[in-house]
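So that we are looking at the same thing, I have put the structure below in structure tokens.
Removed from the display is one protein chain of the complex; every other protein chain stays in position.
Coming up: subunit A.
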Amino acid sequence: MAVSQTRNLGLPLINLLRLKGVPILQQLHLEERLLRTSSDNWCIINDGTIDPTIVMGVSGKPQELLEIESILRDDIPVIRRFTGGGTVIVDQGTIFVTFICNKDTVPGLQSYPQPIMSWSSLLYKKVFQGIGDFRLRENDYVLGDRKFGGNAQSITKNRWVHHTSFLWDYEISNMGYLKLPKRAPEYRQARDHLEFICRMKDYISRSSFIDSTIEAVGSEFLLRSAELEDAHCTLGSKFEPSSRLLRKQELGEAIFKSLTASQS
């Protein structure tokens, strides 16, 4: 006991919230609330989300990013989240890991996008040590040259959030809802989705990934287990999160915009 206490002296405290199957919109609302109204550090792990859902970044344009007619036909929900970045389709095969920290929590870390991205990649490097050729490639986590983790961030005056959706597994058919994005990392080299991404399940089991991630977080923070009720208790009641579900009408209007654009 004395040894572990000594080891943990000086490490910043982080609340570890483990969830399973929480709907992604609920997770995003929780994250945004914790970013804006909590002063604690948080690590949230959500092991899968119930229904296949498309999640765009804050400035995502449906007509450019999505196969809207298929999405409307199949009744796939589309969310615009509060962080930047690209578009993903998430489901039960997705594992989400989020860090919400005060800007001075990690010693020497500047709260700008690239330093935070680099810091996170060093943490995950520990997870994949001896398992695969893991690296941060531009802003993605890759094994070899294939992406398996997409990142996004939001940075405020005193805090930041860095969240990742990991493709532990995915449905090939779901990738058909996403267009090839105009803005893509150079290393993608115009590969379509199935040539560009890979499944984490080919390298590591679900439980091993989560356990190793928690261990890696524990090497940099003093972990305190939290429950969902704890997170809700700390939250300011007046805050309104901005992540939202797009209405079908909005998606319909986006089809019209894309038709108009192609005719002009």
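In the analysis below, a residue touches a chain if its C-beta (ideal position, glycine included) is under 8 Å from a C-beta of that chain, and two chains touch if they have at least 3 such contacts; residues count from 1.
The rule is simple: contacts and distances are computed from a predicted model.
Not shown: a single chain whose UniProt protein name, out of "Cytochrome c oxidase subunit 6B2", "Glycine cleavage system H protein", "SAC3 family protein C" or "MOCS2A", is "Glycine cleavage system H protein".
The chain omitted from view is touched by exactly one of A:129, A:156, A:189 or A:205, namely A:156.
When you scan A:83, A:98, A:174 or A:213 for touch with the missing chain, the hit is A:83. On the side of subunit A, the interface with the absent chain consists of residues 57-59, 82-86, 108-115, 117, 139, 151-157, 183, using the contact rule stated above.
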